[in-house]
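Before I ask anything, let me first share the structure, which is written out below as structure tokens.
One protein chain omitted, others in place.
Naming follows writing order (A, B and C), and every chain is counted from residue 1.
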């Protein structure tokens, strides 16, 4: 295992300290339990947004803390959901006078821990509404599984609901935005290589030199199928097909296309994929209104990408375009 | 070789097309020869900045085209300097009425090709001033070499000189800013893994599982020495020592610290490094005034990082903080 | 009612043994999790039980239920993932089943384990056969019940529970996961032993080794 770390046990805590060194103007951190909050939290008169999950998906979630996005982010161990006390403390720390929305990715661990934290916070009289994100179409038969995983839509939901909160939306309005983004989004990812969880020390899975994993999860969970490597355009089509047909997106829909790198993917490859996304969407009669491209929800050093499509309306576009100032996403300020 | 590409020969051109799909509001592209220019170029009344180099270092340079930074960027083949005609055409395309500054990284190929391009443009009556960036302290004995390589300082110079140009600075003022940033900057990088040049198909170098390369170049050129893997803090100290002693930076200096990922480095590791950078600078009595952290000048999918320190003064801070709107670096707008 | 087979000292000894055993088996549990999950179950449990050692085991005088409660709290606040809330709930519910009791009989332990199992099922909504820790804990509780009903002694009854838990864990191998992260694999989850069921079997085995 080759990683720029000191001790495996200190990875998350040292990374948070490094975040503070880099961005003392934007965030505050807490180390026990571990969370990142917006500088100056709590913001009164504003619904607070809290998310969290295992570490290793950077910039998610700590990188999305700031004006117009999250108020707090709980960093679990690498690929391990944060604990209830962690989420509870973070929730208390950022709660203003208008309640807290929990944005939870649909993994058993995340759901259970956020549930327990919400109970604790509600016990303290803090109003909490939790919304679960489950946009990953790679998971089929969701009746027979823990349901679809939450992936790329999380970033979009945090941005859009965060903008609503910033402009004074109510608790249920903000929660509804998260729900709507989730309902209107679909994602699918693939991997060229595995990642190595530091505490484990060896790659989570093995892929032959000519193989790729389609439908990979962001923790290296195996995907839908393992197939031979193909040209980028064909791979993009493979990901887009189930994404498009699931919602389904139909001709005339306005969309945001989010091409996400898994961590170890050179930007040049993401752009090659975006080229095909643009062509394929226009073949399908969709209108590409907004794009997001880069590594925003990662799996450590995994090489691969995911594609998320979000069906937009004017209101979502307005909220998407609203100013945001976080370490991971920034515009308009 | 596992890459998300179609044909090796089409990589750069398809990536540029993908950039346009993603950012039609910010850039325009040209495919023959290949370059990216700021939307609406040329901007009259403003000195134009042109840079370029081999592809594979994304977001550099195309990702730094836009308001407050570059007017044009020439994308060579992967890791291969662009050609004179390419630079010449791009220069003509962005030249307004106040001349053009060429920002050239010090590699024989880049220097020769930019030189020939400048001669061609000057033949057309376009005023061109070229400044060579050579901040890489890994190259010792520059008397006996092609001189120090240009690395991280390039990003900082493009930002700071770009701000000067945006506020109306003259050709020589803008060129002087590039020179000053170069003179006040020092960098050094390291790699945990090699990268694979697509046209080659196999890794440029081999590193054993317990080895790292200190003083690596951004094209996978071997570095100063190959040593056993060490904890992140020790690695940071190894890079900082020659950086600090070369300028030299001295107690009381105000600095910008730029921790740069080589492409395949998870953000969490960059933050672990930034933590140590913060501590080490304060031990050295330096004042950390600004930071930049992320993968901004990369080597395809290489795992590793580089550290650049820039000695700041009020003027540089002002120009650094000025609004910038590019796909790779954005704030204030 | 039967003989006393576990007091506070015994409870501590069990948890110490379990902590050591999980530490020893961490690599194995993580490898099982790598095959059908995200490669962290071993390190999660190890981290959790290190915290249990620090927070729950170095205090004197508490009764077993109090120790189990502290254990549950420690697990909840350090493990994370699915394992944290599930095992945490397991121990919290165990504690609630015999509060304040200083001397536990095998029937007490049976009631506690049953309550713990119910807590896991309530939180995780897993049914038997879905390839989870329930498939080890469930058979263990049933075997314990049966052994007690058959009039076996506490130690023997718990050995049988441990055997049943291990058989249950092995029986997860052909199962297709329907809960937790492994469920995303669908049919491809078959052929691998469930990491949570495996750690549960270690839990029951070490308990059997600690009573008497």
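In this text, a residue touches a chain if its C-beta (ideal position, glycine included) is under 8 Å from a C-beta of that chain, and two chains touch if they have at least 3 such contacts.
Because the structure is predicted, anything quoted here is derived from the model rather than measured.
Although one chain is omitted from the display, it touches the following shown chains in the full assembly: B.
Only one of B:2, B:23, B:38 or B:219 touches the absent chain when the whole complex is considered: B:219. Remark: the omitted chain is touched by one listed residue; of B:51, B:91, B:185 or B:204 this is B:204.
Check B:42, B:76, B:162 or B:278 against the missing chain and you find that the one touching it is B:76.
Here one chain is not drawn; of B:84, B:189 or B:266, the residue touching it is B:84.
Across B:107, B:271, B:296 or B:320, the residue that sits in touch with the chain not pictured is B:107. Interface residues of chain B facing the missing partner chain: 33, 54, 76-86, 107-109, 112-113, 115-116, 138-141, 144-146, 149, 197, 199-200, 204-205, 217, 219-222.
Throughout what follows, only the chains that are shown with their structure count from here on.
Under the stated contact rule, the graph of chain-to-chain touches is a line, running from one end chain to the other without closing.
Each chain gets one centre point, the mean of its Cα atoms, and the points for chain B and chain C are 55 Å apart. Chain C has its Cα centroid 32 Å from the Cα centroid of chain A. Taking each chain's centre as the average of its CA atoms, chain A and chain B sit 29 Å apart.
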